[in-house]
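What follows is a short report on a single structure.
Removed: one protein chain of the complex. Kept in place: all other protein chains.
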Amino acid sequence: MPRMKAAIFVEPGRIVLDEKPIPDIGPLDALIRITTTTICGTDIHILKGEYPVARGLTIGHEPVGVIEKLGSAVQGYREGQRVIAGAITPSGHSAACLCGCHSQDGAGTRHGWKPMGGWRFGNTIDGCQAEFVRVPDAMTNLAPVPDGLTDEQVLMCPDIMSTGFSGAESGRIRIGDTVAVFAQGPIGLCATAGARLIGATTIIAVESVPKRMEMARRMGADHVVDFTKADPVEEIRRLTDGRGVDVSIEALGRQETFEASLRVLRPGGTLSSLGVYSSDLKIPLDGFMAGLGDHTIRTTLCPGGKERMRRLMEVIASGRVDTRPLVTHRFKLDQIEEAYDLFGHQRDGVLKVAITP
Amino acid sequence: MPRMKAAIFVEPGRIVLDEKPIPDIGPLDALIRITTTTICGTDIHILKGEYPVARGLTIGHEPVGVIEKLGSAVQGYREGQRVIAGAITPSGHSAACLCGCHSQDGAGTRHGWKPMGGWRFGNTIDGCQAEFVRVPDAMTNLAPVPDGLTDEQVLMCPDIMSTGFSGAESGRIRIGDTVAVFAQGPIGLCATAGARLIGATTIIAVESVPKRMEMARRMGADHVVDFTKADPVEEIRRLTDGRGVDVSIEALGRQETFEASLRVLRPGGTLSSLGVYSSDLKIPLDGFMAGLGDHTIRTTLCPGGKERMRRLMEVIASGRVDTRPLVTHRFKLDQIEEAYDLFGHQRDGVLKVAITP
Amino acid sequence: MPRMKAAIFVEPGRIVLDEKPIPDIGPLDALIRITTTTICGTDIHILKGEYPVARGLTIGHEPVGVIEKLGSAVQGYREGQRVIAGAITPSGHSAACLCGCHSQDGAGTRHGWKPMGGWRFGNTIDGCQAEFVRVPDAMTNLAPVPDGLTDEQVLMCPDIMSTGFSGAESGRIRIGDTVAVFAQGPIGLCATAGARLIGATTIIAVESVPKRMEMARRMGADHVVDFTKADPVEEIRRLTDGRGVDVSIEALGRQETFEASLRVLRPGGTLSSLGVYSSDLKIPLDGFMAGLGDHTIRTTLCPGGKERMRRLMEVIASGRVDTRPLVTHRFKLDQIEEAYDLFGHQRDGVLKVAITP
Partner (left out) sequence: MPRMKAAIFVEPGRIVLDEKPIPDIGPLDALIRITTTTICGTDIHILKGEYPVARGLTIGHEPVGVIEKLGSAVQGYREGQRVIAGAITPSGHSAACLCGCHSQDGAGTRHGWKPMGGWRFGNTIDGCQAEFVRVPDAMTNLAPVPDGLTDEQVLMCPDIMSTGFSGAESGRIRIGDTVAVFAQGPIGLCATAGARLIGATTIIAVESVPKRMEMARRMGADHVVDFTKADPVEEIRRLTDGRGVDVSIEALGRQETFEASLRVLRPGGTLSSLGVYSSDLKIPLDGFMAGLGDHTIRTTLCPGGKERMRRLMEVIASGRVDTRPLVTHRFKLDQIEEAYDLFGHQRDGVLKVAITP
């Protein structure tokens, strides 16, 4: 049985590069030989034991690669084709999918819904920080990479770009809207780029790390508020002449940013939440206008599926958005533990790393 | 200067019937002679001092009456016409109105938005628990009552029915949806009726007062869960075969109902909140699926304006919904202090009272 | 090779009952033993040669039956289970499906879209007017029938009810809306029922056959206009006090009904078209307000998939709508040519027939 290298969760605090068998595939699956992948903030949560996964699991949910082998029932693809798959790999046939809520795919459950059920790579099945990965429901999930796009150009599509853009989309941004984006890590930066892409007219980013503040402007922010120098709620009130923003995007996952996202909203505004929270949240009575402010709070899990991937790659191909500046460091798969160390401690101005087997 | 009787907020704990001048009207206003009105749960909050209003203010925001006099710039109406106006009286010309968010009307502010700015009667201007009321922006707000409908038939339109129905509408209910409605007071009952009206296929009401449980069935509930006999979250999970509901409607304004409304949602579901809260709210991490459940939480303030009123009266006229059973007690305006006492203490199975000057 | 009886398209003018092999199934398919099915107006178009299909094809797209055999990759079902499948059987994994437009499924095409691609039964693959039918993409399409519902209760779900309801849904009906439904054949009757179900407040049906006019009232129409006795456009203008309707539903597929559907709309209204047209259509300049009326014209092909079927069966199970009165005649499969004759000529007040093998 041929073996491969893979980054494996051993126990809280330890993800190590080890060997395991190359995956078998079923009739609906595909085997992908990974050419480039990356590490996500969620993987750091897994590493720290804050998000539980099975011991021995291969981590990683952002695959770029080449089709090595196709399941017997898979049609429409050929071996050797360059592809990506989303971090979320819906089945296409669950009740959730048929309701258009693919991320909450519950294929196999009695009723067809499962919280975060579409997130399988590096969560409920082996992920892609490895030489090979099995992609389930390949016909729903494999998206061919257009000629002329490099691995690094499409590396953000599976998760960061899809998630960040969805923050803007879930905000139902309209022409003329003012949008605040809290935190400018990779997801917040993509939310900024997404808000710009779909017509936000004034974008206010909130961040304090100088390099991220600079990148926020590059991704489309009109104003960048340093929350260490001014209260961002007051500053945003000032910038909007007292009105507040139409849409705020939370891209960190903390009480203070959630609460500020609510407080800066005008009545009738939408809080689009992307953060992964790790404790109960408090909704302040005044920020919520006692429940009478016609507010919407919407959370969005990264949209996946091959059509989403195709669309995001079109955005890249058309030159509308360029996510390459987000890739600040590059490692071989053999060096992945080093990459985890750098990324996990946010050293050296890291935004995203590229890992190549 | 001719005088009239009016229910006036004197201080926390005291709303009394007193005399004050019949209101003057400006060019865009109308003077309405009240023929029937009612008391709202919000008025009880005012009475108790939980919601602050100016001392001396006339209370009440649910007017049925006859046009006594029209402002010089008002066109399209005639004196003597029977009309209602919504509890919320938007101007029609603020930025909020032009964005379709009439309840948050900010006419007169720099930017055109104001939290709850559309709620004026018995809040920022004199209300309608009186012999006469001044209706501002009359052309936006006066809705003629169709012949053949009695005062009591349309008495719920200005607030209870508009609010309750909006709870269903904000839930974006689709054919085949299962909907839970927490609390079956007058607003919850109208939310139940509204959910039924727009296609909810299974409606689960949560309540414990027997008369309200019975009324919930009459208004369209398929199941009524007595929360004193079973944990409603578990019971709703059981009734939905483990899936949860597509939409939940909170119609009370308390932490426990808010939290239960979230916990019973399927991933991707919507919590439509109608309650007026009186303290910070907690979002439980698990019920919120750590922010990854594709949830929507939406609050809605009672939609007003003459077109909304016309539509609701059409619902009554067509026989689709009958809100008369909600009127359980009747008083003269002279007896309004007695009515407040009964309604405020929810004695004698009261749901809503009709007050006639 | 075991054989079965099936209604086969031989040539324009001839659909005959003949024998053919029981279908083989692939890994994603299921074989269903039909217990009840019906004939659709579209089948009559096929019979007459107005809609071309391959000679030798088994006709029929409204299956009720029992799972006889499951493909090797199908999970979540068991043999012997009672099921239905929609007339439209999307794959779940095409670009169209992933965009939420399952009816236009283009699985197998280069780009994932195909006009009417989701309609396979009795169109591009063998249908269900037979003893057995192969259901493709079984996990996307098989919907278990709840205990307690008879075959005839769910017989309208696969097509007529799904299509008719979608006419109302595509109209984006709101509380207080007035809706006109042109033609009260089976689909128009279900559009009437659907409009009622989702909150249309005044429903005006247009028809001339007395039995259908009567059934229209039973399905929820408030007014029925006999177009042989009055011009329906004028009559609807009169009934709406000159305003026109908010939504009109075309359920016949002819120029005159399409045109009238447009002419009765208020500015800003929506024409929801369900008809299958057989020639170019004319949009009258005045009815279209020269393109300046903020009109929407939307066509909808029958929504399919197991979740849609589950939802429709819930509507039946909850007692919200009862489609049994639409089944006016019953035949054995052996008598299907007789059934075609009766149904094709609309004799004896036929609305829908039930066919039982």
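We call the chains A, B and C, going by the order they appear; numbering starts again at 1 in every chain.
We take it that contacts are C-beta pairs under 8 Å (C-beta built on N, C-alpha and C of every residue); 3 or more make two chains touch, one makes a residue touch a chain.
It should be emphasised that the depicted structure is a prediction, and the values quoted were computed from it without experimental measurement.
When the omitted chain is restored, the residue from A:64, A:197 or A:262 that touches it is A:197. Remark: the omitted chain is touched by one listed residue; of A:33, A:212 or A:310 this is A:310.
Against the chain not displayed here, subunit A makes contact via residues 165, 169, 174-177, 194, 197-199, 201-202, 222, 308, 310-312, 314-315, 318, 320. Although one chain is not displayed, its contacts with subunit B can still be listed: residues 26-28, 72-73, 75-76, 91-93, 95, 97-100, 102, 107-108, 112, 137, 139-140, 305-308, 310. For subunit C, the residues touching the chain absent from view are 96, 99, 101, 103-104, 110-117, 119, 240-244, 253, 266-268, 273-285, 288-301.
Operating definition for what follows: only the chains that are shown with their structure count from here on.
Interface subunit B/subunit C: over half of the residue numbers present appear on both copies, so the contact uses mostly the same residues. The multi-chain contact residues of subunit A, meaning those touching 2 or more other chains, are 99, 112.
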